[in-house]
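A quick write-up on the structure given underneath.
A single protein chain has been omitted from the complex, and every remaining protein chain is retained in its original position.
Coming up: chain A.
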């Protein structure tokens, strides 16, 4: 294998590049990144990045320094060709060339698909003041809007991005409402008991939480707003969010946190199977042995996990299998994610069957610090901790050891 192209220059792409070199690949390494930035860490974008000192608000200011995932020394060691600000638009039939939107193509022997996911948008016009939060540029734009004084912020979606953004907005002194279509936030991820706990976090934190209602549309004023710089916005500025039950929520800033869709459009027309992600076997190998997929875009063994930890754990196995030209190792990672909301740190690890029951193992939700375990068929399958890191680590290790032993 002379050339490997990593398509995607975020967390999973960077980890794949690192693994290629660490596992002895000394050929030509090309990294294609759609964003103009070197790899950076996304989780802080909804947390510290939004709430950092206003004196750091300049682009490239102090708030952005901790985001950098790599440095000059490592970039030198990787000896890769970085094609940043360039979108991959296609892959030829046998994945021997990656086509780019600037008209170039990269002739390659192996491909790591690490194109991630994009924030889902609401249908219809997209007036100024309406944001998604996925990229550094998204976060810069939102932060700039939030620096205009006290705003009425409506967050659409009570998932992790929505909850963390709402928490950050409240910390900045804004008037915040979260709209969640389900009866409780984070139901699919955490189940009803812990979803109820998270609903309390919103209320205790000073956020208005409206559940069980969808969004009918956005209201806007027709005249262009002076703060609008983005040409992608249609004329006008958002004024309110209309709910499906008819209520109208006045809004200066709207954050749309309704999930992310895997970036697979560029693979249309190839023989790769795409079904809400690039379909891979348990070892991240696609239907072509010289193409592997990692991170948010990869559906590995039937599961697509948009977790930071998956993006860092999949590449080792994926690269090993790519270099071996077949699946010699499968993924045994235990799902893990965390979220910081209203000063509480939530950590979750494991698998949560829909009918799992929750038992508080240590501490108490009323005190805001506890360890809960999810049990199914007499076994602990997952754990959730709120500000309870040490007991959580113990359970997480036990779950991980059991998962590895089961493979």
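Simple rule for what comes next: contacts are C-beta pairs under 8 Å (C-beta built on N, C-alpha and C of every residue); 3 or more make two chains touch, one makes a residue touch a chain; residues count from 1.
In the analysis below, contacts and distances are computed from a predicted model.
One chain of the assembly is not displayed; among "Cytochrome c-type protein", "3-oxoacyl-[acyl-carrier-protein] synthase 1", "Rieske domain-containing protein" or "Cation:proton antiporter", its UniProt protein name is "Rieske domain-containing protein". Contact with the omitted chain, checked across A:68, A:107 or A:360, is made by A:68.
Taking the whole complex into account, chain A touches the unshown chain at residues 15, 18, 36-38, 40-41, 43-44, 48, 59-62, 64-76, 81-86, 102, 136, 308-309, 312, 338, 345, 347, 389-390, 392-394, 397.
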